[in-house]
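For this view, one protein chain was removed and the others were kept in their places.
== chain A ==
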Amino acid sequence: MQSENGFYGQYGGSYIPEILYSSQQQILHAFEEAKNDPEFLAELNKQWQQFSGRPTPLTFCANLTEHFGGAQIYLKREDLNHSGAHKMNNVIGQGLLVKRMGKKRVIAETGAGQHGIATALVAARLGLECTIYMGAKDIERQYPNVFWMKQLGATVVPVTTGAQTLRDALDEALRDWSSSHEESHYLIGTSCGCAPFPEMVAYFQSVIGNEVREQSVAQFGQFPDRLYACVGGGSNACGLFLPFLDDKEVEMVGVEAGGKGLELGEHSIRLSHNLGQPGIAQGFATMFLQDEAGQLQETHSIAAGLDYVGVSPIIAHLTEIGRIQMTYAMDDDVVAACTLLLKKEGIIPALESSHALAGAFKDAPNLPKDTKIVINLSGRGDKDIFNVAKAVQDETFPQFLTDYLAAYPTTQDHKGETA
């Protein structure tokens, strides 16, 4: 979706420290040129295909459809990307742009670690130095991802300021970029941040929706009636939704993290129920969870990738004008949706993506039988093994961990860890 000077209605824009102006302009121009350069686009498509395994399938879920007795349920299988999530679409695009700009190093923030891994993968492939900022609390929750980032050669920096989650990691990445802008690119993982990042990330992610346009017509002879996507930062939702923006009959539903409840600090619902307020922070204007004094607040979700305090200005705008309908799913419903998909279809969804499932499953029984819905399965759930085991109260898991630790070599190798 084209912005107006970086703005989508009242959201978006570029509110960055003056020191970053030149680098921001450089990205703006480089992206503008690249997306009109057939050679760049050919390389992008080649890497999407050969490195990430695109196109990803559109999978019909016969058992789930029968189970709910309503809409016909299809999944867009972004979980089958290399790295296990849609994040790959964006990092390949920005990675190629970094090479084009002649920079040697990338910086990224990560919450769940999916974007961190995707960045580390592409950095390794393109020969770029890579520094990942991650909240110290997220590192605790998602250590396996941190482990792989380090193995891939990335430097993972724990962020210990503030709430020690994604928002703080983003602040710290911006600070790094303020000093390293001449040789480093800030590889933002979602369609947030200063212009042109929201537009650029949405552009690279739109491969999702563009494939669905072709696949839906090929598989069931029409565009889907309804689309569902979880909304953290908003990149997988932008990717699925934006290519259908002009097809007015296609309805779009975004699902935010309801967390444990609707009290401030217990959820990440920014776009419905008057829980978020307009604000300007972290480089852009959007709806933020904040107090009346304009201080950004803590968020919660069982899915680390959804607990961001702001949201894509594109999604905020499309919600405001009524093009996207927003809803939320609570932690418990999310685990139930995840479990149902496992049992009915033999697919392991990420907890983030399980929000989209939960939102769709609520509607599915009430929709006519000829309704076709496509849910963006943005990532696979292997990474959530510890959290899901805890949520379903698996009895054997603690014993496994105890035994594993007992057999673990005591001289631990701390190489590659930085502070």
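Some points to look at:
Please note the rule applied: a contact is a pair of C-beta atoms (placed from the backbone, for glycine too) under 8 Å apart; a residue touches a chain by one contact, two chains touch by 3 or more; residues count from 1.
Here, contacts and distances are computed from a predicted model.
The chain absent from the displayed complex carries the UniProt protein name "Tryptophan synthase alpha chain", chosen from "Assimilatory nitrite reductase (NAD(P)H) large subunit", "Spore germination protein KA", "Gcp-like domain-containing protein" or "Tryptophan synthase alpha chain". When the omitted chain is restored, the residue from A:Arg54, A:Lys87, A:His115 or A:His181 that touches it is A:His181. In the complete assembly, the contact with the undisplayed chain comes from A:Gly279, out of A:Gly279, A:Gly305 or A:Pro349.
When the whole complex is considered, the residue among A:Asn45, A:Gln295, A:Asn366 or A:Gln399 that touches the unshown chain is A:Gln295.
Interface with the hidden chain, as seen from chain A, comprises residues 13-19, 21-22, 25, 161-162, 167-168, 171, 174-176, 178-183, 277, 279-283, 288, 290, 292-297.
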